[in-house]
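A single protein chain has been omitted; all remaining protein chains appear in their positions.
Chain lettering (A, B and C) follows the sequence in which the chains are written, and residue indices restart at 1 in each chain.
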Amino acid sequence: MSRLAEAAASLVEAGQRMDARNWVPGSAGNLSARIDEETIAITRSGVHKGRLKAADIIEVALDGTARQQGQKPSAETLLHCQLYRLFPQIGSVLHGHSVAATVLSMAGEIQFSGYEIIKAFGFQTHDVHVTLPVFENDQDIARLARLTEPVLLDETPVGYVIRGHGVYGWGSSVEHAFWRLEALEFLLECELQRKRIP
Amino acid sequence: MSRLAEAAASLVEAGQRMDARNWVPGSAGNLSARIDEETIAITRSGVHKGRLKAADIIEVALDGTARQQGQKPSAETLLHCQLYRLFPQIGSVLHGHSVAATVLSMAGEIQFSGYEIIKAFGFQTHDVHVTLPVFENDQDIARLARLTEPVLLDETPVGYVIRGHGVYGWGSSVEHAFWRLEALEFLLECELQRKRIP
Amino acid sequence: MSRLAEAAASLVEAGQRMDARNWVPGSAGNLSARIDEETIAITRSGVHKGRLKAADIIEVALDGTARQQGQKPSAETLLHCQLYRLFPQIGSVLHGHSVAATVLSMAGEIQFSGYEIIKAFGFQTHDVHVTLPVFENDQDIARLARLTEPVLLDETPVGYVIRGHGVYGWGSSVEHAFWRLEALEFLLECELQRKRIP
Partner (left out) sequence: MSRLAEAAASLVEAGQRMDARNWVPGSAGNLSARIDEETIAITRSGVHKGRLKAADIIEVALDGTARQQGQKPSAETLLHCQLYRLFPQIGSVLHGHSVAATVLSMAGEIQFSGYEIIKAFGFQTHDVHVTLPVFENDQDIARLARLTEPVLLDETPVGYVIRGHGVYGWGSSVEHAFWRLEALEFLLECELQRKRIP
């Protein structure tokens, strides 16, 4: 199996798992995996992420242009490319729109303290205080990427959220990225529930 | 495959997806697709929308009468017909009863601002303010349709809600209508959660 | 297929659907169907209702005693028998423990007004005000049945709730009982959500 076919199979499955959790309503979200040093595989624009076919995964150079003419990568491809460019250890990036991420991002800062599951992000203890960066949404993705870049470099966060939009998570492989996204969504859901306890 | 058989297959599947999201409790909801300029296919009355069979999808003229004698279309068929009549680009209408739509419709106006997912409805930016019309419920469907008609024509809304009843969504195809309904339900769920954050 | 085998197949499936909705945690809940004028089929004690096998459905006389020696019917069999005895049109009774029913039953009276889905219970309009009876829980099921009997006869309610325990729903067939239970749980979930909107 080619590296693209492998990546496509993993992303199709990740999309189904994200859909089962209700994180990719409509045609929301985009999923990618690194192919080699210069190329990634990413979902094309305008497809439901819970019903991907291998043909919906296309190859894109790290500058965001499709390898094959006429193919239209996802609008937010540049945010994926940025992560692969900045962090060689990243093998997959998953972006979804969960209710918890959307609602919390509209309600102020997001911070996690005292959660065991934070260890999913490489911490050795639950006894840490972690901030999840929240960026203002922007339809100009290049401009948005200039906002995220210094934060990614300075803080190497566990993920990030775009306000009213959704969450970006990543990992060394598609499976690892899904685990970290699942841990992140768990933390967001906990924080959303805690806000409601008087 | 005939156009009816195709429509039935799509609607059976859409019903299963709506049921998996818990949007069609009991025999609630009704689903339809355009067959041609004068005919639509719609779920018949009194069946569970998560367990539709092809035979539960019947043909109805745009005035709401069943093509085949003795067949009983859904009570709200006229609201479907109205949408097909007013908007030639509509290819499918999906109506479900979600908890979020029902509860929010009983709690006042419904408005969406600053959500990325609003782009599912053709907006070019998240930076818009959208009102979801809420109509008083009425067992006289013809009278209810006279209420919705001017609003549909004046505002071409992203969908609408009947108070204490449920949501109407639509799209160019069954798949597209499901995407938009999923986006609408996502927005409703977000608004319901936001109302609860003190 | 014998009437018992038919009833068992329907109840096994209803149990799976209730489990998928998380209404039968642990070995909670019990499900039954009428076999003939003197006999019902009911789940035996101590099995998970999401993983029933046909052999877990046993025959019981309307006085609550197992037809076959050594078989132990569910503890709450008498409440099922009561419903079959009082209402000849009842063909199936489903009892589950949902979070919404349990929590609301501990928070006061339960009433439904202005819901379209109330029509699932035979009402011709949403414009009705319906009370769901809540009974104090009691380990003495015969005593509890003496409490429910006059209310069942006087009010023929849409179902009832035992405080801190769960909901009883019924219908003319297992499928119909499941529809009504689904509608009832939808109403309970709506009321629970509405209580939380400030």
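The definition used in the following text is that contacts are C-beta pairs under 8 Å (C-beta built on N, C-alpha and C of every residue); 3 or more make two chains touch, one makes a residue touch a chain.
Since this is a predicted model, take the numbers as computed values, not measurements.
Within the whole complex, touches from the chain that is not shown fall on A, C. Note that of C:G26, C:G70 or C:P88, the residue touching the chain absent from this view is C:G26.
Residues of subunit C that touch the chain left out of view are 22, 25-28, 48, 97, 99-100, 102-103, 106-107, 137, 139, 162-166, 192, 195-196, 198.
Taking the whole complex into account, subunit A touches the unshown chain at residues 21, 114-117, 120, 124-127, 175, 179-180, 182-183, 185-186, 189-190, 193-194, 196-198.
In the analysis below, only the chains that are shown with their structure count from here on.
It takes 90 degrees of rotation, in steps of 5, to superpose the Cα atoms of subunit A onto those of subunit B.
Of all residue numbers that take part in the contact between subunit B and subunit C, under half occur on both sides, making this a different-residue interface.
Work out the mean CA point of subunit A and of subunit C, and you get 44 Å between them.
With centres taken as mean Cα positions, subunit C sits 31 Å from subunit B.
For subunit B, the set of residues touching two or more other chains reads 196, 198.
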